[in-house]
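Here's a slice of the assembly, chains where they normally sit.
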Amino acid sequence: MLIGKVVGSVVSTRKNEKLVGSKFMIIETQAETGSFKRIVAVDNVGAGIGEMVLVATGSAARIGCDKECAPIDAAIVGIIDSGTGIEIIKD
Amino acid sequence: MLIGKVVGSVVSTRKNEKLVGSKFMIIETQAETGSFKRIVAVDNVGAGIGEMVLVATGSAARIGCDKECAPIDAAIVGIIDSGTGIEIIKD
């Protein structure tokens, strides 16, 4: 899973019908040393802006999230309370 | 999902027969800080050039899009109306 920070959200009216009702959050995650990228993940755990989260990508984003039939490739699956070694991303 | 901007389209006459009828759009998306890449996504929502879109990649591009049997690994699944935190990509 990726470690990321919730930095925003997206509104999409015209979208695939299987995505209706999904909440799209923008996640900033580390691409590599000193570099970041932003992806959009569906929120399944009620994460808020500014929180550090675990993001499952690929087919994992649909498994166990009751979204097996939706075109989703990234999902927030946990909110990080604390951790050692996450400083690089947190800062 | 990736946030991207529709920047062009592609015409392909000689192609896999399962792709006949698909509309191929070129999407510019952020690779990492200050860097971009272009991919081709099948359009399922009627996106036009210049619009900001959500792109599902991998197996997600075929699920819920009635394209389960086509060799597709990227699909436009939503048009972005507005959002907070998408400035990096929009600019």
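Here the chain labels run A and B in written order, and each chain numbers its own residues starting at 1.
One rule holds in what follows: a residue touches a chain if its C-beta (ideal position, glycine included) is under 8 Å from a C-beta of that chain, and two chains touch if they have at least 3 such contacts.
In this text the structure is predicted, and so the values were computed from the model without any measurement.
> Beyond the 2 chains sitting in the coordinates, how many copies does the whole assembly comprise in total?
5
In the analysis below, only the chains that are shown with their structure count from here on.
> At what distance in angstrom does the C-alpha mean of chain B lie from that of chain A?
Spacing between the chain centres: roughly 19 Å.
> Can you list the residues on chain B that touch chain A in the complex?
1-3, 30-33, 35, 44-46, 54, 56-65, 75, 77-86, 88-89
> In their shared complex, at which residues does chain A touch chain B?
Touch residues, chain A against chain B: 7-19, 24, 26, 28, 31-32, 34-41, 49, 58-59, 61-62, 68-74.
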